[in-house]
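For this depiction, one protein chain was excluded, whereas all remaining protein chains were kept in their positions.
Up next, chain A:
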Amino acid sequence: KEITVREALNSALDEEMSADPSVFLMGEEVGEYQGAYKISKGLLDKYGPDRVLDTPITEAGFTGIGVGAAYHGLRPIVEFMTFNFSMQAIDHIINSAAKSNYMSSGQISVPIVFRGPNGAAAGVGAQHSQCYAAWYAHVPGLKVLAPYSAEDARGLLKAAIRDPDPVVFLENELLYGESFPVSAEALDSSFCLPIGKAKIERQGKDVTITAFSKMVGYALQAADILAKEGISAEVINLRSIRPLDRAAINASVRKTTRLVTVEEGFPQHGVGAEICMAVVEDSFEYLDAPVERIAGADVPMPYAANLERMAVPQVEDIVRAAKRACYRAVPMAATA
């Protein structure tokens, strides 16, 4: 059976709200509008306005209210229409949610999920196209998840809602409509994925490619192309950005001896930089080539279609980097 990522997220919300009356959903347009991206479709009808709450467009206020509700034992799911707007509320995510359990020595735990689409959409310009994975993954006290497939979306969102700590759950608008095959097990209401564990999406032996969210799909396409040229790529779907599955990444790199990191976000101080360091720290002596990084261009996102395409990683970028790592590419002179 196949379902879309949207259906996967919607069913995960539905099942967890049904299982636990302390779970509620709040955010802009989650109720009567049925969700800006229809993720919460039908939930207002089913659970009523006490548990599905349309908020004004005031992120600092409603995010603070969500965190306060979690202090007092509820399990809020705060939807950001996109993570770009979470910047209005980042103080509550970091200072009010992530640090309270530590500062109170375990008295005040914060079981909350902050979720919504993250990263570049299409043609929406600089202020609506940014990846926040590195931003939130920087912070101890937060857990940061980024699903790729429908199974990821279901299993990780259910895990996030059940988790006793604050979870930042980074979805991708361009994946909402994509369909993926799902097992019967993944459709069961008890299904849940472990937080902090990566998934080997494709086994390989020559080069490791790490990716998360939409870029997992690109990495898999790149692996198909590479296979035709005799390069066997192992694709790791990170799933969890924090905790980062250092063990899975290092085990793969020790096998393949080569690494390409892929992310949509800005390169500087990004997820790829952290992964590279994790490998340098634990598996330096296994590396047979410099680590390669594919990331978004180091510029605010442009609007024009041709420039936007240049600013976002493409499959051919991943293929090229993998070949470089395998010493199969003609070295390119720096251009532009």
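The criterion applied here is as follows: a residue touches a chain if its C-beta (ideal position, glycine included) is under 8 Å from a C-beta of that chain, and two chains touch if they have at least 3 such contacts; residues count from 1.
What we mean here is this: contacts and distances are computed from a predicted model.
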Protein name (UniProt record) of the chain left out of view, among "Protein MAK10 homolog", "SUMO-activating enzyme subunit", "V-type H+-transporting ATPase subunit D" or "Pyruvate dehydrogenase E1 component subunit alpha": "Pyruvate dehydrogenase E1 component subunit alpha"
Sole residue of A:Lys38, A:His128, A:Arg246 or A:Arg328 that reaches the chain not shown, by the stated touch rule: A:Arg246
Of A:Arg6, A:Arg115 or A:Lys143, which residue touches the hidden chain? A:Lys143
Take the complete complex as the reference. Which residues in chain A touch the chain that isn't displayed? 24, 50, 53, 55-56, 58, 60-74, 91-92, 95-96, 100-109, 111, 140-141, 143, 163-165, 194-196, 243, 246, 281
